[in-house]
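Below is one structure, written out as structure tokens, with a few remarks after it.
One protein chain is absent from this view; the other protein chains keep their places.
Let's turn to chain A:
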């Protein structure tokens, strides 16, 4: 196999259909996909171990509720800054392979330190462990998102994002299923807080598994890069400065508003949901947990299908708006009726999966690929800032004003994201609805508006779009002008060989550039 690789990429390229060893081969990429899925499994599994063993944390470690809540909140705090830097480091320093391995190692260490803290019953060590775990956790997600974009772009992107997300959620769900039996089994051999610690040590082994997946994937990616000649692409990257975030398109910031506001109505809800179901709907704790985990379970089951759905239908913005509206409906049901909460939670789970499948690929369409790591990083940083503060804030709302007000708060967040969604739709429509095209139109537009590398200067795009955006959004006259211009560009013949543009990475770049390209006006 080694000699085959050494014989050069030209020959391998001809063997695409026959050899599964070739990175462009379906089977090969499928293996990579599985590894990518397992990459996040460990961190999601360990993220929710306190939740799955909440009672035991109180009984064995004698944590009160606020100490327990801090275990979750502390995870988000480092990520406010770090997953932004984490994304930046992947872009500029480590590269995706080394970055993934480093972050995965940090996650593993964090999980072990946390388990050790529980084992010796030292609260500050637990907090330290969760903090370290948090440092790695979200940055790892950024790295994996980058892997996904690198390996699967174009039509598969949505589906793969969905599948990957689904597997992450599956990690949470499995955690809820197995931790209690593991704990009971450990209880045969240990007592007190030690049994909890040992159970958590066992849980941290999932992170070791994910680390191994990371190492294998790193090797596969290294090989793929050599064979497909991706190295050249990377070296051609445009100069990038962190200040470029200032030039991200306004649409990107609208997307990040949804990233924050929408998720605020999901994760804190799940964190506080158990008691809500117990108190409002008279559920026993076990049933309350089952209702509560429905969101994760549905998201695990449905994300790939929604990924496919969005791949087939396109129109991401419409789907995003639709899922925000159905989420509002679900929260309305739970806040203002006594209808069986399964109805509300199931529709919440469905809407949540649909939104995640539609929203994240939008980022890849808006932002140039070289800035993608930073862009995902920013999305998750602001999301974490929201979550870190809001989990505490939501607890205070419950204590002071009750669950109805908590629901009102969630609805408020959802209304903000609905407004952002509608604004995206409007801004996008003003720019010919690139984000909201059906796949066939997207394909057609891509073929006709291919641009040379010289004109693909991203900074220029960003800057010109910065000037153009307010015009297009504000004044009707400028919009008409822009439309005329894009009509002209679309009739231009492609200066570039279509076959050459067929690599996944390049394709993704074109998708990323579709939006800026139409925004370059030949201003008089």
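The rule is short, and it goes like this: contacts are C-beta pairs under 8 Å (C-beta built on N, C-alpha and C of every residue); 3 or more make two chains touch, one makes a residue touch a chain; residues count from 1.
Everything below uses one rule, namely that contacts and distances are computed from a predicted model.
Protein name for the hidden chain, per its UniProt entry and selected from "Adaptor related protein complex 5 subunit zeta 1", "Glycosylated lysosomal membrane protein", "Queuine tRNA-ribosyltransferase catalytic subunit 1" or "Elongator complex protein 6": "Glycosylated lysosomal membrane protein". Only one residue in the set A:30, A:177, A:219 or A:336 touches the chain that does not appear here, and it is A:336.
When the omitted chain is restored, the residue from A:178, A:346 or A:423 that touches it is A:423.
Residue-wise, the contact with the chain that is not shown comes from A:275, picked out of A:34, A:81 or A:275.
If you put the missing chain back, the residues of chain A touching it would be 65, 275, 279-280, 335-338, 398-405, 408, 411-412, 414-415, 418-419, 422-423, 425-426, 429-430, 476, 479-480, 483-484, 487-488.
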